[in-house]
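One protein chain is absent from this view; the other protein chains keep their places.
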Amino acid sequence: MAEFLLAAALFVLAMVALGFVRILRGPGDADRMMAAQLIGTGGIGALLLIGAAMGVGPVVDVALTLALLAAFASVAFFKAVTDGQPDDTGAAERE
Amino acid sequence: MSEALNAGLALFVLALAAWMVVARDTFAAVVGFVAYGLLLTLVWVQLHGVDVALTEGAIGGGLTGAMLVAAAARLRRTEAAARAERPGWPTRAAAALLAGGVTAALAVAVLALPVPAPSLAPETAANMGATGVGNPITGVLLAFRAVDTLLETTVVLLALIGVWSLAPDRVWGGRPGPRHRADPNETLAYLARVLPPIGLVVGVYIFWVGADLPGGKFQGASIIAAMWLLAVMAGLSDAPPISRGWLRLALVGGPLVFIAIGAAGVATAGAFLAYPDGLAKLLIKAIEWALLPSLALTLALILAGVPERPAR
Partner (left out) sequence: MNLADLFTVAAVCAGAFFFLAGSVGLLRFPDALTRLHALTKADNLGLGLVVLGLLPRVDGVLGGLKLVVIWLLALLASAAASQLIARAVKRSEPGA
């Protein structure tokens, strides 16, 4: 069973790597920002599989930390991009 | 299968690192670095360093990522000018030589390590009973090498003073960073309302289990700091003016308790930072409890940045 879980973790990582090849090329900053989101979700999946395969409980706490902070870099990116500009898109959607 | 996973991870990390070095765009390199930090979390788990993985996840995934993204966005205005300036070949050759030399020196140092590596692990394991804590990392950090931890917490404080020293005179003592405004009905404000309560619980939990399992004050403090910064970035909360008395007290409170307990050790146990028999676990927990709020506040204020607005 441990072998299967490690193989699944390797597969998920390979998929993440495949996605990386595309989004790190850009062209926009937003495309690249998705890389952090991709490794967030995929990394948590791989981490949980590895933790279950090794039987190390505390790995779940690492995954919990990653899940909690997964949006953090994207929030900083959004603030940096929209800094000093009026927030028109949000307002336009509601009107 | 574990070997295949290790090989895959190593390949992925190396490829990402190479891409990051080659990337010309600052922002692209920064995003690569954030992903790289998260990937390192997986590497540390595979190396059975769950404590380090937790630190890497909490600091690399949260605080460093946000700091570097903001820095890259700020540098963007000057980036075109910086890139237009191409250094001459002697500068580039010197840079290549320096970088190559450092890499070669590191490689030689790693290859020259004795096998098996010298280790204090057996002694640590044999003496863990005296500390009363179950997690050997916490034991090392707060009992056997407590002086290192004391210096580390002081260094974090010094880093904050370094950040503050960049403030112009007219806003000295004012509030750090810009006042963020966000629509209270939009996604960011929603996230900043839902996540911090959960994050606070998780941060205290990670801190709490640190006595017996991977976790501890640094990891817990960085999670709590990240949650506070989220509320600030969403405009729900504002950074306090750095001249406030309570703020200064909270910043130095943790290290002061640490030093006081350490100094008391001179009288009660015969050495600075020594714990009297039977009281070790209690004192270690007291130090950790005192350090948690100080560290969280220090990390949060380093991220909040240089004072930019007067207190009023």
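Lettered A and B in written order, each chain numbered from 1.
Basically, contacts are C-beta pairs under 8 Å (C-beta built on N, C-alpha and C of every residue); 3 or more make two chains touch, one makes a residue touch a chain.
Please read all numbers here as calculations on a predicted model, not as lab measurements.
The chain not shown here is touched by just one of B:156, B:195, B:273 or B:301, and that residue is B:195. Where chain B meets the chain that is not shown, the touching residues are 187-188, 190-191, 194-195, 198. What chain A contributes to its contact with the hidden chain is residues 1, 4-5, 8, 11-12, 15-16, 18-19, 21-23, 28-31, 33-34, 37-38, 40-42, 44-45, 48-49, 52, 57, 60-61, 63-64, 67-68, 70-71, 74-75, 77-78, 81-82, 85, 89-90.
Convention: only the chains that are shown with their structure count from here on.
If you average the CA atoms of chain A and of chain B, the two centres end up 20 Å from each other.
Considering their complex, residues 1-2, 4-5, 8-9, 12, 15-16, 19, 27-28, 31-32, 34-35, 38-39, 41-42, 45-46, 48, 50, 53-54, 57-58, 61-62, 65-67, 69-70, 72-74, 178, 180, 182-183, 185-186, 188, 191, 195, 198-199, 202, 205-206, 209, 213-215, 219, 223, 226, 230, 233-234 of chain B touch chain A.
Against chain B, in their complex, chain A makes its touches with residues 2-3, 6-7, 9-10, 13-14, 17, 20, 24, 26, 29, 32-33, 35-36, 38-40, 43, 46-47, 50-51, 56-59, 61-62, 64-66, 68-73, 75-81, 83, 87, 90-91, 94.
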